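Pasting a structure here, questions to come.
Only one protein chain is missing; all other protein chains are in place.
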Amino acid sequence: MAGSKYVYVKRFEMPDSLLPGTFTVVRIDGHGFHRFSTEHSFTRPNDERALKLMDQAAQSVMEEYSDIILAFGQSDEYSFLLRKDTKLHNRRHSKILSLLLSLFTSSYTFYWSKYFHEVELKYPPSFDARIVLYPSAKEVRDYFAWRQVDTHINNLYNTAFWALVQQGGESTTQAHALLKGTQSAQKHELLFSRFGINYNHIDVRFRKGSVLVREVQTHSTPGQSMYLTAATASPGSCDSASDNVPAVGAANVASREIRGVTGRREKVIRSVRVRHDDIVGNTFWEARPELLEG
Amino acid sequence: MAGSKYVYVKRFEMPDSLLPGTFTVVRIDGHGFHRFSTEHSFTRPNDERALKLMDQAAQSVMEEYSDIILAFGQSDEYSFLLRKDTKLHNRRHSKILSLLLSLFTSSYTFYWSKYFHEVELKYPPSFDARIVLYPSAKEVRDYFAWRQVDTHINNLYNTAFWALVQQGGESTTQAHALLKGTQSAQKHELLFSRFGINYNHIDVRFRKGSVLVREVQTHSTPGQSMYLTAATASPGSCDSASDNVPAVGAANVASREIRGVTGRREKVIRSVRVRHDDIVGNTFWEARPELLEG
Amino acid sequence: MAGSKYVYVKRFEMPDSLLPGTFTVVRIDGHGFHRFSTEHSFTRPNDERALKLMDQAAQSVMEEYSDIILAFGQSDEYSFLLRKDTKLHNRRHSKILSLLLSLFTSSYTFYWSKYFHEVELKYPPSFDARIVLYPSAKEVRDYFAWRQVDTHINNLYNTAFWALVQQGGESTTQAHALLKGTQSAQKHELLFSRFGINYNHIDVRFRKGSVLVREVQTHSTPGQSMYLTAATASPGSCDSASDNVPAVGAANVASREIRGVTGRREKVIRSVRVRHDDIVGNTFWEARPELLEG
Partner (left out) sequence: MAGSKYVYVKRFEMPDSLLPGTFTVVRIDGHGFHRFSTEHSFTRPNDERALKLMDQAAQSVMEEYSDIILAFGQSDEYSFLLRKDTKLHNRRHSKILSLLLSLFTSSYTFYWSKYFHEVELKYPPSFDARIVLYPSAKEVRDYFAWRQVDTHINNLYNTAFWALVQQGGESTTQAHALLKGTQSAQKHELLFSRFGINYNHIDVRFRKGSVLVREVQTHSTPGQSMYLTAATASPGSCDSASDNVPAVGAANVASREIRGVTGRREKVIRSVRVRHDDIVGNTFWEARPELLEG
């Protein structure tokens, strides 16, 4: 074959498989989103359309790659957790990184008009991505806690900041100066006393970010269905059912038949569901022990 | 800060900088494009709209990242060459890989309707990507030769195959059987004798793929402009000027002022240009010594 | 400084730190030891001098690097386990690999005459080394079980093989042929019925390999000392106390003062001790929970 003379250049492709027995986290971050959000007039401090579009993109990724067992998103970032013993693309670093990132990016672009309606997408957005390996369940929990605590810190600050600017008539410079060095409690107090805002009543999506999990839905009789995991979740968890984005295609829904408690065969469907649970505490994780198991 | 307790998880992010003094090639490949091209009814053996869309996506990437000095694309793949001493994102592997891939992907999706007009994009496409390092100019040339020779081999086969099917009335199984084991000359002969097709008259884009370079355009007097590099290129090179995709935005065009031969200040604009040159031989490279220099 | 012009070459040294939160195992293997053992007339199937020299070299390494918490050796190989959260040389791969290997190698050469007395060392021996990371305690236990099971399999085979050759008058070819495909029980039976050898009475060092641990020795009153961990070890464990190699230097012994049960200050000395315990089962590990903890 004529190509054979040059094919030696393939030998420069180095193996890059990920250490077995570790949890793989893929984190995707918006690139240049300060400019992007300004150009597209995102509302401040939170743009619900933009957050739902992020959730939609993440859901597309999670429906395509069944080894993703959890995702968490806030602002312009999303983190995906693959199960510890994933064999996806032989655990090749570049393959996993690039396929998840590429589908996320194209989904964000593809679904733009579904959430932004008449707002025209001015130019193609981009994201960067990295893979981080975590050896144990503790570090995985702490990773997601880190991201959600970060969500809280940022959102409380931004909520206070934009209240000062939009409702308080402060300049952005003044708003920054007023908030500098304040503790969490002081920001709560400021919001309530000056603007009548009870921070805890703000949309849970903004305060907690989005948590994507696969949930079992049984269909023993048409019309009757139940999210099993949701049912066992803590009372304090917040399931924004109305926000739930429908699965892109039935083909993407992992399903299998199990024999239910009554002995009848039941169709089990595990579909990706957007929640806004607390993932810092134990409740979420205790209700889903499979997330952190081998 | 409340987040500090968890921030230790950042220590698991490992450094991944690329070896200095080497050429970085980023190759992007369509993922699942057999299905994608079928679902979107791509014409066979080549769909000019799809190829131009790939070129457009590559051009967007090259205009955004000025350290990319060359790109080559064919079918559903594109390769980008960064200059040897690039400092882009401190040569971090994941950053470079992910940003180029993400912008390529979103550009492909964003510009879809510009090339496919009334054809609706049914679902978000995705690509994978890898980085390969090449220590020397020879290997870089051989890499691009490898890709262009591959283009030739595939396109000659596909052209013969689809002629047999579309014009010759053969089944795909028969067409494969007829071509099995044939040499290049036999395929040329088959195309000519049976279908009156002179392979060398087929659109150079299909035969050679697309080559993206930055070319200097001087404006000493409005209305007069000249692609300097194009002017010095070999007579045999094929510049499909009419195909040239305009730069996405003026901001993306690298420009600087130089003092021309007459001593007058001239505005030098280097814009990305789509060509279909032969890059296996020496002419292309000899006309652009800067590509392979440190 | 005159050197500054060239110092840029240091930028080609790439970072290589090991993933945090994982157990580091360094395995050292004899290179060309088939020839080495023949040239130095090692006794077959086991040369006690050679094994004790390996133990001595490993002990030197373990006394120098206090982050090594366990070592296991057999034949011409030794494995070292570093504690999960070691900060030794900032967890740099090459540093850890090379320093342990180098000290092992020089110790083997240095102590040669202590064990081989009048046998002259004909040429410098060498070893290779690799680092393997294990994310969890389970894999660490299985790694050491793998090595000890391997010890058993090899030693049983070699014992039978050399009995056939040395006592049975078989050629090496015949001996291989006789043993081919035999199960463990058949080799036991062969040894007993034909040569009167009860395999289980063979020196435990040969059957189990060597296990190096740090053991606490308290000195509350001169003359009274006790290996605390040894005392709590299982009855079945085999402590070849007489083989115990004394520490190379007092400086190498990790010690600290603790307050004993009687309230008196006691000097705690942890010294490296060579044992021949079973490390496949649970007893060894349950007596030393600190080995597998974070």
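Observations on the structure shown:
Going in written order, the chains are labelled A, B and C, and every chain counts its residues from 1.
In the analysis below, a contact is a pair of C-beta atoms (placed from the backbone, for glycine too) under 8 Å apart; a residue touches a chain by one contact, two chains touch by 3 or more.
Predicted model only: the values in this text are computed from it and were never measured.
From the set C:F42, C:F127 or C:F206, the residue in touch with the chain omitted from the display is C:F127, counting the whole complex. On the side of chain B, touch with the chain left out of the figure occurs at residues 19-22, 133-136, 139. Residues 11-12, 14-15, 17, 19-21 are the ones on chain A that touch the missing chain. Residue-level contact of chain C with the missing chain is found at 1-3, 6-10, 12-13, 31, 60, 94-95, 97-99, 101-103, 105-111, 121, 123-134, 139, 142-143, 145-146, 149-150, 152-153, 184, 248.
Keep this in mind: only the chains that are shown with their structure count from here on.
Overlaying chain A on chain B by C-alpha atoms takes a rotation of 180 degrees, rounded in steps of 5.
Where the sister copies chain A and chain C meet, the same residue numbers recur on both sides for over half of the interface positions.
Innermost chain of the displayed assembly, by C-alpha centre distance to the whole-protein C-alpha centre, is A.
Distance from the chain B centre to the chain C centre is 56 Å, each centre being the mean of its Cα atoms. Chain centres here are Cα averages; for chain A and chain B they lie 33 Å apart. With each centre defined as the average position of its C-alpha atoms, the distance from chain A to chain C rounds to 47 Å. Residue numbers of chain A whose C-beta contacts span two or more other chains: 133-134, 139.
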